[in-house]
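Okay, handing you the structure first.
Missing here is one protein chain; the remaining ones are kept as they sit in the complex.
Lettered A and B in written order, each chain numbered from 1.
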Amino acid sequence: MNKRITISPSPHVYEDTSVKRLMFDVVIALLPALAISIYFFGMGAIIVTLVAVVSCLAFEWLIQKYILKQEPAITDGSAIVTGILLAFNVPSNLPIGIIIIGSLVAIGIGKMSFGGLGNNPFNPALVGRVFLLISFPVQMTSWPIPGGFKTGYADAVTGATPLGIVKEGLGKGDQISDLMNQVPSHMEMFYGHMGGSMGEIAAAALILGFAYLLIRKVITWHIPVSIILTITIFTGILWYINPETNADPLFHLLTGGVMLGAIFMATDYVTSPMTPKGMWIFGIGIGIITVLIRVFGAYPEGVSFAILIMNSFVPLINTYVKPKRFGEVVNHG
Amino acid sequence: MSTTLLFTIISLSALGAISAIILYFVAQKFKVYEDPRIDLVTEALPAANCGGCGYPGCRGLAEAMVKADDISSFYCPVGGNDVMATVAKILGKEAIAKEPLVAVVRCSGSFAKRPRLNEYDGATSCIISSSLYSGETGCQYGCLGMGDCVAVCKFDAIYMDKETGLPVVIDDKCTACGACVKACPNRIIELRKKNKKDRKIFVSCVNKDKGGIAKKACEVACIGCGKCVKVCPYEAITLENFLAYIDPNKCKLCRKCVEECPTGAILEINFPPRKEKEGDAENTETSKTGKKENE
Partner (left out) sequence: MLKTFAKGGVHPAECKYSEDSRIEILPLPKTVSIPIAQHIGAPAKAIVAKGDKVKVGDKIAESSGFVSANIHSSVSGTVAKIDDILDSTGYKRPCIVIDVEGDEWNETIDRSPELRREINLTDKEIIAKINLAGIVGLGGATFPSHVKLSIPDGKKINVLIINGVECEPYLTSDHRLMVEKAEEMLVGIQILMKALSVNRALIGIENNKPDAIAHLTNLVKNYPGIEVHALKVQYPQGGEKQLIKALINREVPSGGLPLDVGAVVHNVGTAFAVYEATQKNKPLFERVVTVTGQLVSKPSNLLVRIGTPVSNLIEAAGGLPEDTGKIINGGPMMGKAVNSLEVPVTKGTSGILIMSESESKRKKEATCIRCAKCVSACPQGLEPYLLKKQAQLEKNDTLEQSGVMDCIECGSCSFTCPAGLPLLDYIRLGKSRVSKIIRSRKQ
């Protein structure tokens, strides 16, 4: 035998998967929602997405190359996911400069400052989004009104989101039944005909993406289901107590970033717990904090904050919530 | 506005003062008495926390030395005799002086001399590779080349030579803490006397196979021929399991064995270049006398 054979420890076969593939599966799962945004917001959606993705990739490459002096690894696709998610979380008429700042914060502070992929405690896209929301509150909350494909960008007609309308109305003492007439119907909201961040509007498209992720076994159902269940139950109780001051559970699920957050943001591998039990705790926490912010807080929307807050509990959850070991002797008192 | 400011400053200062008082009393209450000499000794030690002394870090050694009546059994290889003398002075005890040591790699099986027969494709770690099989070459005793020794060195005193695939010790940086000796699963690294001008003679091979097998696996293997044993005037060389070993305490660095070795397994390091044939005897003579002066 003149050729050198390979010796390696077992196992000798591997599942046909890679980090890159998982990331691109997420990108594919995000495409239906992107299509809906383009349909409703026109060129704005395309520009915002492109700018966010390109700047995220560029910042990651630059930071890895010149600051961390590593081999740039932007081909793994994680920066693309961050870029798309950041774009999905901002209005479709956001000035380009602000998007670039958001990308810098997302990648630079949210991700690379902790050591890059796999080490960041917070979801990078949400770090970028929350930074922008606090720094540029006006631009970040002027939501273009959806209405067919438009080529215009910055001059879009803006309006409030359903959540904003309800929040403001309730603040003035209006009744829910009156406010419901001012917002789109539940069915319209389901397929995305409402004001809001670019990618969060169409629950239908996001659920389609969720199905794809489940089929491809990219994520498990635990986190999205636990968030959605918690929000449904919590707002359901409030609604049951007083339907005139609290919106119905379905309204809460279909508006704002619940679907996008539950399916794509909270399930980010790096910043979510490792065990199913931990995922339940994580999801329930997000659900409760979201509703608390929405109903009792100052902001009309709280998904981003809820996810970031629960992100910070993930190391704790991972330390204390362990999978049940095979043959573990259960101590009955 | 100014009252708010004033109130803020006052309340914060008060808070700080109260906390300080609480902390002071708590510290008093839970104070643990510690021999002040421990701090002094710790300061005198090199603070490398390498564990080369066998204690958990420099402070661990300091505690042990302060507690002990006789510190002659302790030694900080990194600090060497100077540090030990300082410590002895602080504690008023006797320290023994040791000859400085340095790590040597006892394998010369480079890519060129020791052909690779298979390819390892696993976690880059000698110990994992060695738990799996005997290594990429025909020699199951020599360097595995994954650099476990480099990974454990806290002093950057050892690196992998990409040309040869073998680790190289930087004598000036090596503190003889022994971390690499412990890390090497094949135990090819040894701590040997530093000698004058870092001169060293040692058998750079640990192959215990019979001559023919060893030679087939590696050109520069010790084949156990015993020529060096015969030529050594000081009986410093022993032969066991087809492998020669030079006792550093008996070796007088005469270099006779180096010439005698048919495979070139015995290395001489940091010696001046040899003169032509007739100068040879003279040369060995000087190194011998040099050694004596050293003692």
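Rule of thumb we're sticking to: a residue touches a chain if its C-beta (ideal position, glycine included) is under 8 Å from a C-beta of that chain, and two chains touch if they have at least 3 such contacts.
As the structure is a prediction and not an experimental result, all values here were calculated from the model.
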{"item": "Among B:N49, B:N81, B:S110 or B:S134, residue touching the chain not depicted", "value": "B:S134"}
{"item": "Given B:N49, B:N118 or B:T238, the one touching the chain that is not displayed", "value": "B:N118"}
{"item": "Which of A:F136, A:Y269, A:Y299 or A:F313 contacts the chain that the document leaves out", "value": "A:Y269"}
{"item": "Where the unshown chain meets chain A, residue by residue", "value": "1, 3, 5-15, 17-19, 21-22, 73, 76, 78, 116-119, 220, 269-270, 273-276, 322-329"}
{"item": "Chain B residues touching the omitted chain (full complex)", "value": "117-118, 121-123, 125, 127-128, 131-134, 140"}
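By our rule, only the chains that are shown with their structure count from here on.
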{"item": "Of all residues in chain A, those that touch chain B in their complex", "value": "4-9"}
{"item": "For the chain B and chain A complex, residues of the former touching the latter", "value": "116-123, 128, 132-133, 136"}
